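What follows is a short report on a single structure.
All protein chains of the complex are present and in place, except for one that has been dropped.
This part shows subunit A:
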Amino acid sequence: MHLVATAAGPLDGDHLGLSIDVAPGTSLSVFSVASTLALPGRSRLTVTARVGPGASLRYSPEPLVLADGCDLRVDVLLSLAGDATAFWREEIVFGRYGEPSGRCRSRFDATVDGVPLLRQEVTAGDPALHGSPAVFASARCAGSTLLVGDLPREVHLAEGCAVLPLAGPGTLVSALAADTVELRRRLEWGERLADKSLP
């Protein structure tokens, strides 16, 4: 399935909601045809996904770009049944070329059989944290892919990318990069190491 945005945005006042149910034993892939450009003003994006027993979900839309002046709140809730699998990629770009980043607070919660697997928040565009060597360093974009399933529990490291087995049944590939091309290359490198069955 490809998401096709028929209007620019999200814009000031928009609240976009996406609800995904993957029925037991089925599989679904969600892509988008273009990046999402968050435009100036306050907006919200809420994604809720439920993946049933034996089902599989791949969610890998194109990057989210935070235009200067945006104030976006993203909430993602991913709930999986015990033997479900998932591949969930998110890429955030801190502003269009040459512009400072808009603001964004993104919260991601993944549970397996009700037990928390990963909870993480990303705050972008906060001038007080801009360029902190502890958070995004000098990166212009950040991304992560959560893979859930029966995966090898090995840590891998490369420049700007880490493959991190979580405490629960999943692995997080986390990357920082100067541009989206490099970010995608780093994430794909990590994804293939995290799940050797990927092409």
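Quick notes on this structure:
We take it that contacts are C-beta pairs under 8 Å (C-beta built on N, C-alpha and C of every residue); 3 or more make two chains touch, one makes a residue touch a chain; residues count from 1.
One rule holds in what follows: contacts and distances are computed from a predicted model.
Looking at the choices "NAD(P) transhydrogenase subunit beta", "ABC-2 family transporter protein", "Ferredoxin" or "Urease accessory protein UreF", the name in the UniProt record of the chain not drawn here is "Urease accessory protein UreF". Note that of A:Met1, A:Ala23 or A:Val155, the residue touching the chain absent from this view is A:Val155. Although one chain is not displayed, subunit A still touches it through residues 107, 109, 115-123, 126, 128-129, 131-137, 142, 144, 155, 157, 160-162, 164-168, 172, 174-176.
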